[in-house]
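Only one protein chain is missing from this complex, and each of the others stays in its spot.
In this document, chain identifiers A, B and C correspond to the written order of the chains, with residue numbering beginning at 1 in each.
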Amino acid sequence: MQNLKLVGSKDKKRTIIKIDDVEVGKDLVVIAGPCSVESEEQVMITAQKVKEAGAQMLRGGAFKPRTSPYAFQGLGIKGLKILEKAKNVTGLPIVTEVLDPRDVTWVCEFADVLQIGTRNMQNFSLLKEVGKVNKPVLLKRGMYSTIAEWLGSAEYIMNEGNTNVILCERGIRTFETYTRNTLDLSAVPASKELTHLPVIVDPSHATGKPSLIESMSLAALASGADGLTVEVHHNPPEALSDKDQALTPKEFSKLMKKIRKLHTFMGTM
Amino acid sequence: MQNLKLVGSKDKKRTIIKIDDVEVGKDLVVIAGPCSVESEEQVMITAQKVKEAGAQMLRGGAFKPRTSPYAFQGLGIKGLKILEKAKNVTGLPIVTEVLDPRDVTWVCEFADVLQIGTRNMQNFSLLKEVGKVNKPVLLKRGMYSTIAEWLGSAEYIMNEGNTNVILCERGIRTFETYTRNTLDLSAVPASKELTHLPVIVDPSHATGKPSLIESMSLAALASGADGLTVEVHHNPPEALSDKDQALTPKEFSKLMKKIRKLHTFMGTM
Amino acid sequence: MQNLKLVGSKDKKRTIIKIDDVEVGKDLVVIAGPCSVESEEQVMITAQKVKEAGAQMLRGGAFKPRTSPYAFQGLGIKGLKILEKAKNVTGLPIVTEVLDPRDVTWVCEFADVLQIGTRNMQNFSLLKEVGKVNKPVLLKRGMYSTIAEWLGSAEYIMNEGNTNVILCERGIRTFETYTRNTLDLSAVPASKELTHLPVIVDPSHATGKPSLIESMSLAALASGADGLTVEVHHNPPEALSDKDQALTPKEFSKLMKKIRKLHTFMGTM
Partner (left out) sequence: MQNLKLVGSKDKKRTIIKIDDVEVGKDLVVIAGPCSVESEEQVMITAQKVKEAGAQMLRGGAFKPRTSPYAFQGLGIKGLKILEKAKNVTGLPIVTEVLDPRDVTWVCEFADVLQIGTRNMQNFSLLKEVGKVNKPVLLKRGMYSTIAEWLGSAEYIMNEGNTNVILCERGIRTFETYTRNTLDLSAVPASKELTHLPVIVDPSHATGKPSLIESMSLAALASGADGLTVEVHHNPPEALSDKDQALTPKEFSKLMKKIRKLHTFMGTM
């Protein structure tokens, strides 16, 4: 459907995106941290724990898209400053969501990677704006979007000049209710055969269940994913959003050991 | 899930929204016109035909959200000026989509009703911006959205002060492929029992098939809808978007006769 | 996809199926009664009430397909005998589900119409068996089935010689949770344009909510449906299955008045 001249072709070399010391598309990349930035204490503790466990980047939302206007909407610029501080201490690059085209320029001062969330995958004004800046973009698949539409959205960004797009499969909406969404791992090899972009997986939003995150993380790597983004909270029951799906730092540390082991193994296949 | 204090309660009177001579929520309201504004000739012809057939408002997109950046993106301000001219000639109020929060203020100079499209139903920055202006908002249901999420989005708009929200059911995404989407008419009585807002139905995007539009229009009115929005093009095979689903002016005129007849009948039930 | 030589063609006359005094496909047909046959008292009361209200046939399940083997499975032959008695008293033809190919022959002794339920729409052994007998078949659409697959199943029945098939749209499975299923009324005109078979609608299973049944019944008729099948229970809170979706006889009587009024009106369009 869409013109794939930018997004991919079999002749093209695969895209590798360098973010500080990590090469996304080549190295294993694990992005970890809380769903929302809630307090300095929360972020500093979590950042240090995920750094120790071996994460390559820190995630945290300062602007939260919520179904209801009365739910916690994020700390905004205060949240971004907390993330900046966490970066200064841990050295971890920051991945954070941008929701509004008017915020893109100044959020770039705090973010190393701009995240486009699942609800904004077809917010074309926002896609064009992040296409004009010089920061890698983590493009989450719409929970309601076909692979073709997802790649169309990547093309919007790249068409503006920013070719550093990382795709992120995060589960689609189906009739199944045991999991929060249905993780569509076929989208990993599918997007790899259709494009030259790196692809990571978000098992936290996909499953919504800590007990399934390890299995789905390993499956994601085995399917060919270049990495993961995982929600970690130092005290999940007190999280202000998505409290039921975050791992504790201890669980995350255990997960990282297995992930690294499998990643090394997959390199031998 | 969401706080319904703004969107609805059984005690509240139903919302009626006056737009020029029409009272949405009380009178039958049929919004008709092309998917995209393509040329002055196209809009002028179509506007006059739908006016003659009895439509209450004119629709037409000047900004088009398209899956691919290489597809026709709309005429922008030039398109809005064409719509303005059509209003001057026919007297029909204009319903047109706004895609970007930065455009809301100046699009208000041309539009009588601001449309939030299905892909932007959870573009919260945009919802807040249209919540701050003094124009009615036509809020299309996300093709992937539950009724609860749809009402949450209405609440975002109303929470900013603009309580003139018209809900629009336009089909949801399912496994069925015979129709473009699956028209969920249960959402009409459901949103009526959960809120005091008027609800209209878009059979054109829902079915994507001219042969089904009459049946679904009649069914929508019988289900309790306050009106319809229907795509009409003076020459459907040459339309630049959604060319397979527009009615001709002649088909639309025939439809209007039945719609009016059924609407009158429903008033006696 | 399927060969439509049996199921429909524009040249063919529409199928009309005579069941006692009713001509399905021509007259309005409303099938009413409880989800399950639970007791003689329940069926006799309900049958008389729906007869008085103007229903044309009585429905009731003697064999119930249930997700769990520990849920109420129906009264079996005892249930069929109760239905027979209700027919003797009220004169209403009986519509009842058959689940097993081995039961088809003897269930025919009690049933005027054999119902194939949504879970058995692609139980091809059962379809072939009901295709061999001389009783009309009410073929419910699979909750997971495309229109093309539904017509393929009709074709299985007709291919064995039994051409008296009544299609029944009863809602499909989607992500929406406010309703039990999503009633796909587009399937009514779609199946009418693809086949010459009569089509009825089941608003009870589709919505699972008594408050939505009236609206969806009226919408079904306006969409072109030949009739309805509606769950009615003399004491819904005590029903052994689907207790939350049955109408009381009083609600059903009120519904019938509106249905008949709208049906007469639609005849003038």
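Simple rule for what comes next: a contact is a pair of C-beta atoms (placed from the backbone, for glycine too) under 8 Å apart; a residue touches a chain by one contact, two chains touch by 3 or more.
The structure displayed is predicted, hence computed values, not measured ones.
Participant: Among C:Gly25, C:Gly79, C:Pro93 or C:Gly142, which one is in touch with the chain left out?
Facilitator: Of all options in C:Gly25, C:Gly79, C:Pro93 or C:Gly142, contact with the hidden chain holds for C:Gly142.
Participant: Of A:Leu138, A:Ile157 or A:Leu185, which residue touches the hidden chain?
Facilitator: Touching the chain that is not displayed is residue A:Leu185.
Participant: Of the residues A:Val22, A:Ala55 or A:Ile147, which one touches the chain left out of the display?
Facilitator: A:Ile147
Participant: Hey, which chain A residues sit against the chain that's not shown?
Facilitator: 144, 146-148, 172, 174-179, 182-190, 193, 206-207, 211-212, 215-216, 218-224, 258, 261-262, 265, 269
Participant: If the hidden chain were put back, which residues of chain B would touch it?
Facilitator: 173-175, 177
Participant: Since one chain isn't shown, list which residues of chain C touch it in the complete complex.
Facilitator: Touch set of chain C with respect to the missing chain: 1-3, 65-70, 99-102, 119-120, 122-126, 142-145, 148-149, 152, 155-156, 159, 173.
One rule holds for everything that comes next: only the chains that are shown with their structure count from here on.
Participant: If you average the Cα atoms of chain A and of chain C to get two centres, how far apart are those centres in Å?
Facilitator: Computed from C-alpha means, the inter-chain centre distance equals 48 Å.
Participant: Show the residues in chain A shared as contacts by 2 or more other chains, in ascending order.
Facilitator: 173
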